[in-house]
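All protein chains but one are shown in place.
Here the chain labels run A and B in written order, and each chain numbers its own residues starting at 1.
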Amino acid sequence: MNLDLSLEIIGQQVKAVSIQGATANLVTGIASLSEAQVGDLSFLGNTKYQSLVPACEASVILVPLDYEGLPRANQAFVRVNNPSEALGLICEAVAERLFPKPISGVHPSAVIHASAKIDKTAMIGPLCVIEEGAVIEAGAVLVAHVYVGRFAKIGEGCHLRPHVSIMEYCQLGKHVQLHSGVVIGSDGFGYSTVKGVHHKEAQVGIVVVEDEVEVGSNTTIDRARFAKTLIGRGTKIDNLVQIAHNVQVGPHCILVSQSGIAGSTQLGSHVILGGQAGLAGHLTIGDGSMIGGQGGVINSLPAKSYVRGTPCMPINQEMRLHVLYKRLPDLNARVTELEKRLPAQKNPCADLQV
Amino acid sequence: MNLDLSLEIIGQQVKAVSIQGATANLVTGIASLSEAQVGDLSFLGNTKYQSLVPACEASVILVPLDYEGLPRANQAFVRVNNPSEALGLICEAVAERLFPKPISGVHPSAVIHASAKIDKTAMIGPLCVIEEGAVIEAGAVLVAHVYVGRFAKIGEGCHLRPHVSIMEYCQLGKHVQLHSGVVIGSDGFGYSTVKGVHHKEAQVGIVVVEDEVEVGSNTTIDRARFAKTLIGRGTKIDNLVQIAHNVQVGPHCILVSQSGIAGSTQLGSHVILGGQAGLAGHLTIGDGSMIGGQGGVINSLPAKSYVRGTPCMPINQEMRLHVLYKRLPDLNARVTELEKRLPAQKNPCADLQV
Partner (left out) sequence: MNLDLSLEIIGQQVKAVSIQGATANLVTGIASLSEAQVGDLSFLGNTKYQSLVPACEASVILVPLDYEGLPRANQAFVRVNNPSEALGLICEAVAERLFPKPISGVHPSAVIHASAKIDKTAMIGPLCVIEEGAVIEAGAVLVAHVYVGRFAKIGEGCHLRPHVSIMEYCQLGKHVQLHSGVVIGSDGFGYSTVKGVHHKEAQVGIVVVEDEVEVGSNTTIDRARFAKTLIGRGTKIDNLVQIAHNVQVGPHCILVSQSGIAGSTQLGSHVILGGQAGLAGHLTIGDGSMIGGQGGVINSLPAKSYVRGTPCMPINQEMRLHVLYKRLPDLNARVTELEKRLPAQKNPCADLQV
């Protein structure tokens, strides 16, 4: 994976304000300040790391305009308004070279039902299966081993990696990205129990994933019992997340890895779930709320809640209680000391009794 | 996904006691009371929601016999003994139409070892792989991209969705349903560590999944080190659950999403694991026990235990302690107040000493 970027090209890509120093090396890799070696590009994204710059061996370092140091020999500083953003521009340029745009067409090994409608600008990779009545819109890419069930719809510009399953009737909007192993539309987990035996409730709803959603590898999103499970526009979901039937996730949410949402819970917009957080069913979580990692939510939350713990509580309360929790040995000792100072008295009337 | 159900058909399907009002609309969807629109079927499954009925725009509403309201214009109430059960009947009828019975036969793209025994009523979908000596019994359905390893057995009427892996020698009973990405029979996680290096212990047991079990998408069940990992009859397992080697899960258990069971632990019958609950290895969990969501179980539990928390404790104790935990600031203040009232005294004998 050789990048072979010249200092000049880098300067153009990041719209450099100025370049200080020079290097004979082409940039072949990207690394953090502490790990970069000759030939690497690095960046000072956060001023708290600026003490690492003088010892950094990178051939090129993206630094903010006000960084005061000077490059070492055979090293260039590329001065930019925002080094993190500049790094992002470099990464995008690199991505275009590393991951060339797939070529449209249907691989001959794919198994496609005669009634499926596949736009001629879509790419259907090897060993995909597309069932009856499914629709694949313009520019969609199904890399390989993708399963698209009966009457499912894959919107314009979607990108589905290997081993993705889209079950019957489910619908993806535009520019949805699904990573390997994602399952959209497995049956909701619903049973009615009669005399200790669990009878499956038919799950006849669908999943609707709106535009610009991204879903991480091996995440599972169940179809609704009826109507739809919804993932709102622009929401980003990490790996190994569980979303149960009839959940409604609002737009622009962030669901970090291994979090889970039980059935019928509704998230507003811009909600953030930390890693491994769990939400009980039938709750309403207000816009802009944040649930800390491993938090357990068993009641609905108003907008802009910021909670942590199991069961969760407002973060300030949770932090204060945790401090007191850690002081329990001290509190216990204080009570013991008070008990010593104030011994239990004999009943003063005891002696008077016969 | 148009249902196009007439009021008359609905009445028949749910065995209506009576029908009140009428609608010119065919029912095209199913929705909750608060979300239903003209053309939808809705239902009053829980009397606590009855205030939502008058404003509900559904064309048909399933209501209990004793519900006192009247339908609006162009709306029908279908009166039944149990609206939730009636909805279940509708969903089953819809499911039959949406998900037609697969047609038996082997897709030409499937790769099947000459020695595999496949019942002629089974359906082997596109791009499945069936290895040496595997057995697929009557009526089993392998949708697509399913892998069945050497000498594995898939029982009568099983339904395996895309990307399921059944590893060597594992056995599924009758009518087992596995959703996409389920792995049955990956190696147990067992190593012997010598001088800091982990050496793999051969895992030569199997997984046995009994009749009527359902397993959610991307759940993993490891093969035993020896003998078998067992999932008992009628147990239902949600998505992304982990079941380690040699675990024995009794019949009719419910394992909610993202729960995990470490090696050799045994669950009795009718045990319920809440979402994200975790059980340590080598435990015995008695019949009918319930583990709350995110609970952590590190000791065996007698039958009918109901526990919560990490490490878990009986739910009543856990709730009481949590109340006291939230009152720690108050308790701390009370101790401080007592200390003010009873200052540490000088040793009364101190003055007498020389």
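Just so we're on the same page, a residue touches a chain if its C-beta (ideal position, glycine included) is under 8 Å from a C-beta of that chain, and two chains touch if they have at least 3 such contacts.
Model, not experiment: these values are computed from the prediction.
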{"item": "Which of A:L7, A:V94, A:C158 or A:V204 contacts the chain that the document leaves out", "value": "A:V94"}
{"item": "Those residues of subunit B which, in the complete complex, touch the missing chain", "value": "109, 111, 127, 129, 145, 147, 151, 163, 165, 167-169, 181, 183, 186-187, 189, 191-192, 196-198, 200-206, 218, 220, 222, 225-227, 240, 242, 244, 258, 260, 262, 276, 278, 280, 294, 296, 298, 310-311, 313, 317, 320-321, 324-325, 327, 331, 334-335, 337-338, 341-342"}
{"item": "Residues of subunit A (touch criterion as defined above) contacting the omitted chain", "value": "1, 29-32, 35, 84-85, 87-88, 91-92, 94-95, 98-99, 107, 109, 125-127, 143-145, 161-163, 177, 179-181, 214, 216-218, 234, 236, 238-240, 252, 254, 256-258, 269-270, 275-276, 293-294, 309-310, 322, 325-326, 328-329, 331-332, 335, 338-339, 342, 344-345"}
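The rule is short, and it goes like this: only the chains that are shown with their structure count from here on.
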{"item": "Approximate Å spacing (C-alpha centroids) for the pair subunit A, subunit B", "value": "24"}
